[in-house]
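One structure coming up, written as structure tokens, with questions to follow.
A single protein chain has been omitted from the complex, and every remaining protein chain is retained in its original position.
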Amino acid sequence: MIDFPEISWASIAPQTVILITALTVLAIDLLPRKIERINITLTALLGVVIALIFARNLTPAYETDFSGMIYRDGVSIYLDQLLLAGTALILLMSHRYAQFHPIAYGEYTVLLLFASLGMMTISISADLITLFIGVELLSLSLYVMSGMDKSSLSSGEASVKYFLLGAFSTGFLVYGMALLFGACRTSNLVLIGSAILDGGAGTPLLILGFALVLVGLGFKISLVPFHMWAPDVYQGAPTPVTAWIAAGSKIAGFAALLRIFSLPGISFEPFGGYWAQAIWWLSMLTMIIGNAGALVQNDIKRMLAYSSIAHGGYLSMAFTANNTVGLQALLFYLAAYLFMTLGAFAVVIAVRRNGRECLSIPDLAGLARQHPGVAGLMAVFLFSLAGMPFTAGFVGKLWLFGAAIQEKYYLLAAVGILTTLLSFYYYLRIIVFMYMHEPQKDAVFDAVPASGRIAAGLAAAGVLALGVYPNLLWKVLAAHTNGL
Amino acid sequence: MAATLFFWLCAFLAFFFGLGVIVARNPMHSALSLVMTFVASAGLFLLLHAEFLAWILIIVYSGAVMVLMIFVISLLNLQRDEPIEFTAARRWGVAFVVVFAAALLIYLFRDASVGFTYPPKPAISAEWGSAKAIATDLFTRYLLPFELASVLLTAAVIGAVVIARKPDPNEINGMESTGEEPSNQ
Amino acid sequence: MTELSLAIYAAVRIGVIFSAVMTVVAFLPWIERKLIGRFQQRFGPYRVGPHGILQPIADSIKLVFKEDIIPNNADRVLFVLAPTLALITAVMNLAVIPFGPTFELFGISFGAVQVADVNVGILYIFGFASLGVYSLFLAGWSSGNKYSLLGGLRSSAQMFSYELSLGLSVVTVLMAVGDFKLSEIVLSQEGGFWNWWIVSPKWFVIPGLLGFFLLLVSAFAETNRLPFDLPEAETELVAGYHTEYSSMKFAMFFMAEYINMIVASSIVTTLFLGGWHAPLPYEPFVLAPGWMWFAAKVFVLLFLFIWVRATLPRFRYDQLMNFGWKFMLPLALFNIFLAACCLLLADRFAL
Partner (left out) sequence: MIGLNHYLLLSGVLFCLGVLGVILRRNVLIILMSVELMLNAANIAIAAFSRYPLFNAGTLTQEDYMTAGNGLVFVFLILTVSAAEVGVGLAVVINLYRQRSTVNIEEVNLLQG
């Protein structure tokens, strides 16, 4: 007989709750009676809220659990909360979206929850195996979700492109992990860390392994040479799915980078030298090409895709800086990025004209006349994405650039600031259209439903709160990053 | 001696059929080459004393996954592909991969920790690689990833069914209005 | 023992087992035709030799001398490969079947009547069975004939649908024995038919019976025998995947099918019917050598195969799929659960 290990439910409580919620939704959806969409949404929201409560009550323990599989530190608790908040917002948006588009809502919700579960698995991983399964759970769910609108040719195309590039990147990720395993003969990140400190740093296997893992994860967070898929997938996928790819998948990707490149309990000093340099280039390229690409876009989703690529560049700056300030800035900026991106997408989903999505920028002309509230919220998100003062985006950027300057990466910070200035052009262009252009002929915007208002409002509250009182999060972050 | 021969046989087969996967014009031949690559890899696993994995590889990959793949190929009635065109971008891609491969192999050779003729691990028990050893690890230390893998399979089943089934006409027409052009079915 | 003598013993074992099975395979069609004739109140083969006993020889002469045709639009390599693969995978499976315990001849022990006692015997058999799927599919696909293609598609869909319940029905026995080794599984059923897994009190009979039923039905499906012979349904598909085959290539499929029948019966025997153990552990029964008991059980099962063929009509395709996925698979999963509960209970009360 096998002696089963002690199971510490407490440390995976949020994940367990999300799993149970997903299965419950699946069971509800299987009931022979037709189920109203609102019931599915409410069930899922309830589960997410319960999980959020569990996540808030967790106390960080700076040691591995589940025989070395997970690491429940402050960072993971923080990321879990962030991802759960994001899931709740996406649920609200999807509810509105499914009213107009033929997606199988029950299965959609289940997959959405599974995707979130995958992301939350990444955030607690202390082992390459757990991390890999988390990445795959997240990716598989998102491949399917991006193809769920059967009435749309572009949705099918998006799912194929996302799948192919995603599978390709998985190949790199797995091979990289195989080499890491080979270099240290263990898949446990903590042990890999101690093996590196032990004198393993600089071995070819290790370098190659980390490089391939970086390529694999680079695809997932669309860092520049690996970003080709992002614009097409963002444009083609159903909008709430795009939002979750932009926000959730990117946060999860950075969580994976954090887990691998700053191994639990150890800073990445041992190989900081190699990684700072590699990520310096990636970050630079990403900022320049992401922002340049966004300049010429006319489709909002495509523009947001390039904007999200550019933000990946800002975020990865923290890995170059490779210090505590950088880590805190990264975690803060992830929260800011989550709220402003989801907010912008929430508005895009909420605003419709004659039942159709307004996907090109001129479509939004005159929005402020009819829906001043929604237009105002959109302006807040765009200002924050651009980095105007008093928004979360500003504080986050300041913090990130500060971390880079602290480590004397002046050129990187300068490029960051310049590209930020550049980005004002394309963000403000939307605001100009919303406020200063006459509406198009016979353009009447549909009424914006409550779910859309709530989602956008909550996101805006987050953006403004973090922008005006960054101390709210600062203390939490200081406490959570203590152990690193 | 026999083991050495067996290794070279499997290695040659794996390489030969691996090449077959990417050069065969007919998708069916590609798929069958992949099956043979998996069989050869299973041979390598046997040589590494990973008996259980070797058979799992054959049963799961050759027996289920690739049959599914072949099934799809013949359902879609795919004929021969166009020959590979070497555009400039592709030429660069090939050059990159070849350089990358050379770099990879040089790196591996340089590594002091992996000697060319290093003998197999002496301390490995007879149990190593058996179903029992893997099961014990899977149900104790790797319990969490194992459970997560089952969640992943659930997600994959749901996803595959949802996306591959024919759209229900009511599902499409019953909407208040569809945002984009209708599909061409 | 030196390596050389080991090799010689192994060669002897391979030779004996292979020739014995091939003899049975040669006469099985005759037995089948005779029996079916009787079931249908006619005589069956009667012309060649007494009671048609030389019919198999006549048939094989005919097959060898027939013209070997390869259709013009066939994929030539795969067309030739398919029947070879069918025969090879079938024969390979014979290697791990424990036909009998250690036997002695002229005072020399030849080891067990089994070519190789592989550690993961069950997986070995599943592995080759799953490779066998390709032979039928490739035969259908490479013929360049739509009936063949349909037959091939059907066979692969059917075989991997039923492979699931096949695998799951075996899991119950594996749980109880705790080993993949076929010889271990046989040894665990020592001492009378009440210890055989089909009725073992260790799990209160029911999971055993259920598992036996599931395995038997899946085995019928895996060997493409009636009522699961849709891949070659004459009335709809001419002859399915082997429509275009003639001469020796056809004979290979034919042989593979009969070997597969024998392998399937042997596996059922090994897993559920006590392998080469005598039904009663007492004097007159245990005197007969183990391989005889094994052969007797296999013949009973082969008779069952033929009996079913003579009795049941063919499934419709959708019925086949529904039966596999909606009945067999859930039942097999439930059976595993049941068996696990029974084993736990038995363990708790030290039965």
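Per-chain numbering from 1; labels A, B and C assigned in written order.
Criterion: a contact is a pair of C-beta atoms (placed from the backbone, for glycine too) under 8 Å apart; a residue touches a chain by one contact, two chains touch by 3 or more.
Because the structure is a prediction, the values reported are computed rather than measured.
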Touched by the hidden chain, restricted to displayed chains: A, B
Listed residues A:Thr21, A:Ser76, A:Ser222 or A:Gln235, member touching the removed chain: A:Gln235
Candidate in contact with the missing chain, chosen from A:Ile70, A:Leu113, A:Val144 or A:Ile207: A:Val144
Residue touching the undisplayed chain, where the options are A:Phe132, A:Phe261 or A:Phe381: A:Phe132
Chain A residues that touch the omitted chain in the full complex: 127-129, 132-133, 136, 140, 143-144, 147, 150, 153-154, 156-161, 163-164, 167-168, 170-172, 174-175, 177-179, 181-182, 184-188, 191, 194-195, 198-200, 231-232, 235-236, 293, 296-297, 302
Interface with the undisplayed chain - residues on chain B: 3-4, 7, 11, 14-15, 18-19, 21-22, 27, 30-31, 34, 37-38, 41, 44-45, 47-50, 52-53, 56-57, 60-61, 64-65, 68-69, 72-73, 75-76, 78, 81-82, 84, 90, 93-94, 97-98, 100-101, 104-105, 108-109, 112-121, 123-124, 129, 133-134, 137-138, 141-142, 145-146, 149, 152-153, 155-157, 159-161, 163-164, 166, 183-185
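Here is the rule we use: only the chains that are shown with their structure count from here on.
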Contact graph of the chains (line, ring, star, complete, other): line
Approximate Å spacing (C-alpha centroids) for the pair chain B, chain C: 30
Inter-chain centre distance, chain A versus chain C - centres from mean C-alpha coordinates, in Å: 53
Chain A: positions in contact with at least two other chains: none
Two or more partner chains touched - positions in chain C: none
Parts of chain B lying in touch with chain C, wherever the complex brings them together: 28, 32, 35, 39, 42, 51-52, 55-56, 58-59, 62-64, 67-68, 70-71, 74-75, 130-132
Residues of chain C touching chain B in the complex: 75, 78, 119-120, 123-124, 126-127, 129-131, 133-134, 137-138, 141, 149, 152-153, 156-157, 160, 163, 178, 180
Residues of chain B that touch chain A when the two form their complex: 104, 107-108, 110-114, 135-136, 139-145, 148-149, 151-152, 154-156, 158-163, 167, 171-172, 174-184
